[in-house]
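Removed from the display is one protein chain of the complex; every other protein chain stays in position.
For reference, chains read A and B in written order, and residue numbers begin at 1 within each chain.
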Amino acid sequence: QNLQRPAGGKKIYGSEANILFLKAFQLILKQQSSWLIREMNFPTEFDQIVKLIWMQYLKWINEEEVRQEPSESNSSDEEESSAYNSRMALGRFQLNMLSAVTIMYMAAVHLGLPVYTSDFVKWIASARFPYYKAIRKLPETWREKLPSSHLRLLEGEKPPNNGQIQAKICQTCFRTKFLKVFNGKVICEGLVLKLTMLAVLPPEFYFFTVGLITNLDIKSYYNLIEYPFLKFRKYNLWPELRTIGFFLLATRWLLMSDKETYPLQWIQSLSRRPHGTDTSRDATIDELLTGISSKREDGNVFEWSKGETSQYLKWIEDSFLSIQPDDPKMKIDHRIAKRKLLKIFPIDSDTTTSVTINADQSNFVEQLQEKYLYFLSEVESHWNEQIVEDEQQRLTSIMEFEKILIKEIAIAFALSMEQIVTAVQEISKWCSARSATNQ
Amino acid sequence: MESELPRKSPTGAQLGLGVRSAALYVSERQQSNGSESKWLGACDDQLAVDLSKLCVSNKRCIINDRATRTPSNDEIDDDDDILSSDDEEMDEEANEHWREVLLSRLNWDRLSPVIPPNLQYFKDVEFDDEHMYDVKQNQVKSPLDFVPENLISDLTRSDLVSPTRNKGKPNAKGSISYDPAVGSLLITGAVQTIPDLRNNYNQHHIIAFSCGKTNSILKIGLLEYTSPSSLTEQIRQAASIQLGSTIKGIKLPEYSSMLDRRSDLIGVMTESALHVIKIECITSRMEIKTSVCEPLPFQDFSDFPFADFAFNPWDLQQFAVIDVKGNFGIGRLPKSFKIGHKARILREYGGSIFDPEELSNWKKIEWSSSFSRLLVMDRSKMIELDFRQDWQLEVIQSKTWSRLLDYQRLDDDYGILLTSREIIVISTKQTSEHISREVSWKHDLDPNDSTLRFCIRKVNSGGKKLLLVSIFSRNHSFLYIHPFLMNGDESLIQSAGSSTILQIPHIKNGLRGIWLHDSTINDLNESQKLDIFQEVCLSLFVNETDGGKLWHYIISNDSTKLENWGTYTDASRTNLSDVEIDVLWPKHMHHKLDQIKKSITFTKTDKEDTAAEDKLLQAYGYQLSEAINELLIDWNDPQESLLGTQPLIKDLVEIPHDFNLKEFGSMLSQLFNHYHDQALVFTKFDTISSPILYEKIEDLEMLYNKLLQCWDLVTPDSEILTQGVIKHVIYSCLRLWKPSLYKAKETQIFDSLSKPYRNIIGMWDDDDTDLIRPQTDTTSA
Partner (left out) sequence: MFEQPVALTTRRLRNAKKLRYQYVNNLSAKFNRLERITNTNGLPTPENSAAESSENEEALQRKKKRIRRRLKSAAGESYSDSESDEVDNNHDNEVVEDEEEDQERKFLNNYELPQESFEKWQDDPSKRVPIQRSKISFTKYQRLRRHAKRKMNTSIDLASKRNKIYMDTISEGFEMVDPVDGKPDTFQMKHISILTTLLHLHVSRREWDAAYTCFALLIRVPKVDIRNIWGIGDLILREREPIKSLEFLSWMSSVYSSRSAFAEDVNHRTPPVFTKGSKTHVPKFATTWMWESLIQCTKNSLETGELEQIESNDGLQDLIERISEMVLAPPYMDASEVWFIYGLCHLIKADILSNQFDGRLAGSARDIASNQVIQHIQRTKSCLQTCLSKGDFKYPKRYIERQLEEFEKRLDRQEDTPDDS
């Protein structure tokens, strides 16, 4: 009924399609790992580890297949049922772009690189890492052959959210027998440093967090978890979330205990840090993009400053548009018409480039300095405000700050606020139990 | 003459951003005053008031704190959805696909079990789960708060249908439903009591809203205040009436201009009945005395709860009701509100617009162009009917591209209809045969958002009347304001310029209801008020979707006015308490914390002399290489697990404290080079720096300096601490490994795979540059 439908017959189905799918998936894995080696200075052996983990996954698929086989001999319509089964098999693979990311993550854990989910979240959100529209990278002949149900799994349409990465890591670990074969220790030092920088806190918070973990937890590192399903709900056992939980508690307790070093004004300045009282600091493009991919609404667009808006538009022009695939169905006369339209609306480079954009990665340290500077100026401008320290108000301010932190961490690590809160509660309980027995 | 703009019928002028419609050429005009436009159209861009300057006050005051906390559903989204079933979210698309496959299969080849002829079965017992029929007599007596908290919060939301009822997970976005039959729960307006009329007094402005834990209490307060604090004070004194059932809508009758008076009634629709309240008098001490008519339960009218009601603008005693399925009728109020006197339904005038295709409970009834004509509507049609002449006509049918979302009667001549696509000014002039489209404005708001509603405010502006249509939604906290302009005698109505979007500060979860009110009523004198000053100053009352609180803001195009308008309580902080965190100290934690603090301070010890340090470093280097050599011997045997094949350097030999970073770095580099020949690989410094600072830094000293620049600002002991952190992190990442071990493992796994999978893996090392054709970017032409 649709005239534009491409001539049929090219598509392949059944197990043949599944094999091609696995090949395509493998190709994407390769591209991701070479991106990490190229852009993020990962060691060259990283590629080898990715390959090993992928082989382990294939081994699991292989074994699954053997296990399924005997049960399906009594089918009447052979061709139908085999096509059906191959579909079911594809469903059982549970391979999608998120799985690819988990394999990258696990390979990094194996080699002990200080890379955490927040990094992947950021790379995905800014569309630099081959995730979104990754099928674009596949050979065209493959794309033509693969059925849409297969291709859709490689689209990477939705950015991960609500701890999906963590849940998927558990599953991939289970299937690759990760802890048996590989090194699954997640080193928390790097993560705590990243959290300290994210929260724009002084370095003593780093030490205090690490100290809390080494003193109160069983181990100073956490192993990845193997779990067959995606339902793992003991959030506080996820290595990263456990570290985050300790960090939040350490921050809370340190602020609560030391009134001299951290007076009320200081804490309140911490809360004002993201959105200052009068002149707020512009968010970096990475912060903007991570925020966007974590939210459903685009409400805060209304609060963007001019600088933030032009940064974003620049990103659209440079990055977003360049990964947009061409519409193959477009007819030639439509193409010509479209070209004419774009001529009527040329991209005005004056308006977009007039604002200098610091989307450049190398500026991370400068941006970080700016944040600390901004925080400092907030502290100084409020330092002389004489506030009567009242215990309740102090607690409220600390809680307020913690809430802001939770929100920021939730966005950065693609977790939900509820997951973090639950984890913090559990760890707090754990801490009080441990500190009681340690007496 | 000018009022008769060229137009197409029945569509009228269809305007939108950048869209023109028929206009009239004015040839003589330019001779008299050259500046004026030569065109007279349905759209007038020249506005006396610049609406793009409209602002909402950042400060607000709370009018009534119901103080019931409800869990936020911000951010926690469909968390459960994702984790409760395998890959639900990511593979949802795929799952839909499998479902379809299954479905098609089921249709193809029906499951038909052979039923034995002697099969005995019980008739299916169905429990009645008809919620629509539930009568909610859910009044909670105020002093007895023994009702479970979650039940109360559930009831407080009143129109948010609890998702648990829908078998769904709580808080999951995309699973929150609401009752569309719930209308305004907050109104303001003018009333004139009988004593006022007798004494020739001016009208009083009042505010009426629902409150209480189950939303079943009606509060009526005077709205004649001089500052926000006096407003709060007045509201506190408001008369309150217990209605015993959740309130679903409040309305003030608006009488026809022919009658030239205000009403003294307030109509309130609850889950179970229609209540009419009469304001008997307002005393000089600002007390409001009321009497209540005996409620009209919906059972007296039909089988279904009421969805909407309206008062007849031409007949003070007549009202119309409609229930959720479209049965409507006309009723009469008793002459006096004494006990025993009750409103009654006039049986001879009832009818129904029931439509099996229309599922939504949203229904609306309003008077049209004369005392016997009504407009009755549901989401997909509007019917005009004359109950005396006994005819009806489906004037609007919207089954396809739009849905009706809201309708309000403006005055005797106009009404405004909001659809999912447009704001339509409808003429209800008595002279025309039927209602007709005058001007419409395509608002471009999300056409799938069914929660859109609006409120209107008429503002005088330079001899003309400005009509502000403000659209709001439960899905966000923005007001979309579109202005229409009426000329002096209200015979011509135009769209005025483009719309303005206002964000209402501090509100996160959308707007359940808003109401605009002239905030300058205290120094009022209606006619001359805003003519001279080209300014708009409105009071905005907001009913949040979740909080159950009422907020008062000021909207004005004069920013100084916003700041100077009395002292305002900035209540923004209270809003943050949506996630509860317990803040108690765990037992024994104080002690533990002191321990940890002490353990940290040891890193703060000061420097040594360099000679001793060199020696220490040398000794360390020696120990380390020895340990590595040992390791290499171990690694000669094939490894079953790769678990221990990338040990941490700090685990091999403990690293002494207090190294100079630079020295340490160069020592390690030497060591790395040494083992390079033996095919050992060490973690490079830039591999560590890249993911942490997003820079390729090979020099540890540099890394230190970069971090120091940040922390120098915020801590007194920055140097020691920064050095400590760097070492800590570097030590935790430095590893060594031997790639050949990985190769061996690879062969081992490869052998265990079956052939198709071996083939796949075989492709890994293929050069894929020729496989992937270079991408051509035609998009950025």
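In this text, a residue touches a chain if its C-beta (ideal position, glycine included) is under 8 Å from a C-beta of that chain, and two chains touch if they have at least 3 such contacts.
Computed from a predicted model, the values in this text were never measured in an experiment.
> Name every shown chain in contact with the chain that has been left out of the document.
Taken over the complete structure, the missing chain's partners among displayed chains are A, B.
> Check the options B:Asn475, B:Gln494 or B:Asn543 and report the residue that touches the missing chain.
Per the contact definition at the top, the residue touching the missing chain is B:Asn475.
> Tell me which residue among A:Thr309, A:Gln367, A:Gln393 or A:Thr422 touches the hidden chain in the full complex.
Considering all chains, including the one not shown, the answer is A:Thr309.
> Please pick, from B:Phe209, B:Phe304, B:Trp367 or B:Phe682, the residue that touches the omitted chain in the full complex.
Touching the chain that is not displayed is residue B:Phe304.
> Hey, which subunit B residues sit against the chain that's not shown?
Subunit B touches the missing chain through residues 1-2, 4-11, 14, 16-25, 27-28, 30, 34, 38-39, 52, 81, 85, 88, 92-93, 95-97, 99-104, 106, 130-133, 160-161, 163, 166-168, 173-181, 302-304, 324-327, 350-354, 356-357, 359-362, 385, 387, 390-402, 419, 421-422, 433-437, 440, 442, 444-451, 473-476, 478, 498-501, 510, 779-780.
> Extract the touching residues of subunit A with respect to the undisplayed chain.
These residues of subunit A touch the chain that is not shown: 1-6, 8, 11, 127, 132-133, 143, 147-149, 151-152, 156-159, 292-293, 296-299, 301-302, 304, 306, 309-310, 312-313, 316-317, 320-321, 324-327, 329, 331, 333-334, 337, 340-342, 344-348, 351-352.
Here is the rule we use: only the chains that are shown with their structure count from here on.
> Measuring centre to centre with CA averages, how many angstrom lie between subunit A and subunit B?
From the centre of subunit A to the centre of subunit B is 26 Å.
> Under the definition above, what is the set of subunit B residues touching subunit A in their complex?
That would be residues 74-79, 82-91, 93-94, 97-98, 101, 173, 475-478, 501, 503, 573, 576, 579, 581-583, 585-593, 595-597, 599-600, 603, 641-646, 648, 681, 683-684, 686-688, 690-696, 706-707, 709-711, 713-715, 718, 721-722, 724-725, 728-729, 732-733, 735, 737, 739, 742-743, 745-746, 749-750, 752-754, 756-757, 759-761, 763-764, 768, 771-773, 775-781 of subunit B.
> For the complex, give me every residue of subunit A touching subunit B.
For this pair, the touching residues of subunit A are 19, 22-23, 26-27, 30, 40-43, 45, 48-49, 51-52, 54-56, 58-59, 61-62, 84, 87-88, 91, 94, 96, 98, 110-115, 119, 136-140, 149, 152-153, 158, 161-164, 167, 180-183, 187, 189-190, 193-194, 197, 201-204, 206-208, 210-212, 215-216, 229-233, 252-254, 256-257, 296-297, 299, 302-303, 317, 321-322, 324, 326, 339, 342, 361-362, 364-365, 368-369, 372-373, 375-376, 395, 398-400, 402-403, 406-407, 410, 416-419, 421, 424-425, 428-429, 431-432, 435-436, 438-439.
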